[in-house]
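Take a look at the following structure, please.
Missing here is one protein chain; the remaining ones are kept as they sit in the complex.
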Amino acid sequence: MKVNVKVNGISYEREVEPRTLLAYFLRESCGLTGTHVGCDTSNCGCCVVVMDGDRAVKSCTMFAAQADGHEILTVEGLAGGGQLHPLQQGFWDQHGLQCGYCTPGMLLTSYALLKHNPNPNEAEIREGLAGNLCRCTGYQNIVKAVQQAAETLRQPVAAK
Amino acid sequence: MIPAAFEYFRPHSIDEAFAYLQQYGGDARVLAGGQSLIPAMRFRLARPGVLVDINAVRDVNYVRANGKVLAIGAIARDSDIEHAPWIGERRWSLIHDVSRVVADPVVRQMGTPVGSLCHNDPAGDWTATALAARAEIVVRGKPGPRTVAIDDFLIDSFATAVGEGEMALEVRFPTPDDRTAGSYQKIERKVGDFATAAAAVQVSLNGDNTIRSAGVALSAAGPCAVRVEEAEHLLAGKKPSAELIRAAADAASRRSSPQADLRGSIEYKKNLAGVLVARGLRQALTRLGVQA
Partner (left out) sequence: MSTQQKPVGSLGVAMKRKEDPRFIQGKGHYVDDILLPGMLYLALVRSTYPHAEIISINVSEAMKVPGVKAVITGKDLDSAGLGWLPTFHGLDKQMVLALGKVLFQYQEVAAVFAETRGAAADGAEAVQVEYKPLPVVADPFTAKADKVILRSDRERKTNHIYHWEVGDKDATARALAASPKRISQRIWFQRCHPAPLEPCGCVALFDTMGRLQFHVTSQAPHVYRTALAIVTGIPEDKIHVISPDLGGGFGNKVPVYPGYVCAIVGALKLGRPVKWIETRTENLTSTGFARDYHMDVEIGATPDGRVTALHVATAADHGAFDAAADPSKYPAGMFGVVTGSYDFPVAHAEVDAYFTNKAPGGIAYRCSFRVTEASFAIERAMDILADELKMDSVDLRRKNLIRKEQFPYPSPLGFTYDSGDYHKTLDTALEKIGYKELLKEQAAKRARGELMGIGVSTFTEVVGAGPSKHFDILGIKMFDSAEIRIHPTGAGIVRTGTKSQGQGHETTWAQIVAEELGLDPQNIMVEEGDTDTAPYGLGTYASRSTPVAGAAIAMAARRIREKARKVAAHLLEVGESDVEWKDYQFQVKGVPAKSVTMKQVAFAAYTNMAQNEPGLEATYYYDPPNMTFPNGTYVAVIDVDRETGEVKVRRFLAVDDCGTIINPLVVEGQIHGGLTEGFAIAFMQEIQYDNEGNNLNTNFTDYLVPTSLETPHWETAKTTTPSPHHPIGAKGVGESPNVGSPAAFVNAVIDALSPLGVRHIDMPVTRDKVWRAIREAEARKTQS
């Protein structure tokens, strides 16, 4: 079957089997390998992308067919105009990543989290990230990264 | 972990969805949130020949809280409840609590309360909640829609009153009055795990602070979530007290019939059932400004 998914602002029309998971559609049909697969049971969150602007979804637990006609934001779409997204900057500044495998999922879950709650405290961040696993960092610096990003995003945007 | 192949349909109306389900009968499954179905398909434990994706059926995408009922449509998400503007109201405190502990915060953005009820996992959270809150489910069948009380809806592990070729359209929670509060208590080994034990409690008070009625239900306590009738009867009409709560808790322990598994022994889980009912009752009463 044919699906048409807008990923990071670009339309991808591809032929897929109905059983093609969104994660593999993004990775193999769209060539966007930043979204990762880390488990079989929807626990790890390495596959998280954002659908229709503010819904974090586990792309391994969704069929590409379901995304037909929808918009998907992956990690490759976060930076814009040659600038890193404040979340990406936060993860870098605060040493919120080591092997990098969970990082795209963490970034996208945080992205959706901050859309709903622009000023989360530490407990809210930890709760909000509890669908994403990390084996390297122990989460502490990830929390700091999100806090930094939240603060940056709350600043009024400088007049251009 | 690739599912077996299937045919896929995406209807845009309830009638269209229903027509597919009637056509394919037992070989078809409804795809709503998919957060339980798709993992099962990836392990090939579920192998539907046909998936009917209802995520484009706008007619079942609603959360309506009017004075009488809270109606949650089939594709309304757990997160829609979690972030509902009225979720902080005391009358909805049971639903408030449960909407924060179902699965994990990302899964909740796709998962649906109706789907969870239809899935009827023995350790699901919405089933115990629906029991305690005395919810009803609207099921679309051949002659038309019918309303099924939650006690009749849950039949056995993974089996409900939704028959082959049918689909659930909405779950309705009666709107509690303003002397009602609840609590959902869940022990899980980590976020995302199924409950080791869980208790859903909803208490309504009379003007003199005696308990008018109570809903008490347990999850992970048997093949389906169970209502602890003994506790509900014990509590009705009584003045809250530590002894009353203990008696209700003991009734819950007795009613709990869990399996031993990696989460704990039968003895431990039965103990937890009582502990969580006690904690739930205390929290509900505290929310109502009553000390026990």
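Residue numbering begins at 1 within each chain, and the chains themselves are lettered A and B in the order written.
What we mean here is this: contacts are C-beta pairs under 8 Å (C-beta built on N, C-alpha and C of every residue); 3 or more make two chains touch, one makes a residue touch a chain.
Everything numeric in this text was worked out from a predicted model, so none of it was measured.
Within the whole complex, touches from the chain that is not shown fall on A, B. Between the chain not shown and the residues B:Ser13, B:Ser157 or B:Asn271, the one that touches is B:Asn271. For the chain left out of this panel, the touching residue among A:Leu97, A:Leu114 or A:Ala150 is A:Leu97. Considering the complete assembly, subunit B touches the hidden chain via residues 1-2, 4-5, 44, 104, 187, 189-194, 196, 262-265, 267-268, 271-272, 275.
In the full complex, the hidden chain is touched by subunit A at residues 17, 19-20, 24, 27-28, 31-41, 43-44, 46, 74-76, 78-79, 84, 88, 91-93, 95, 97-104, 107, 125-127, 129-143.
Rule of thumb we're sticking to: only the chains that are shown with their structure count from here on.
The mean-CA centres of subunit A and subunit B are about 29 angstrom from one another, to the nearest whole unit. Against subunit B, the residues of subunit A that register as touching in their complex are 1, 17-19, 21, 40-43, 45, 48, 55-58, 60-63, 65-66, 68, 109, 112-113, 116, 127-132. The part of subunit B that touches subunit A in the complex is made up of residues 1-8, 10, 31, 34-35, 38-39, 41-43, 51, 53, 55, 79, 83, 100, 103-107, 109-110, 191-192.
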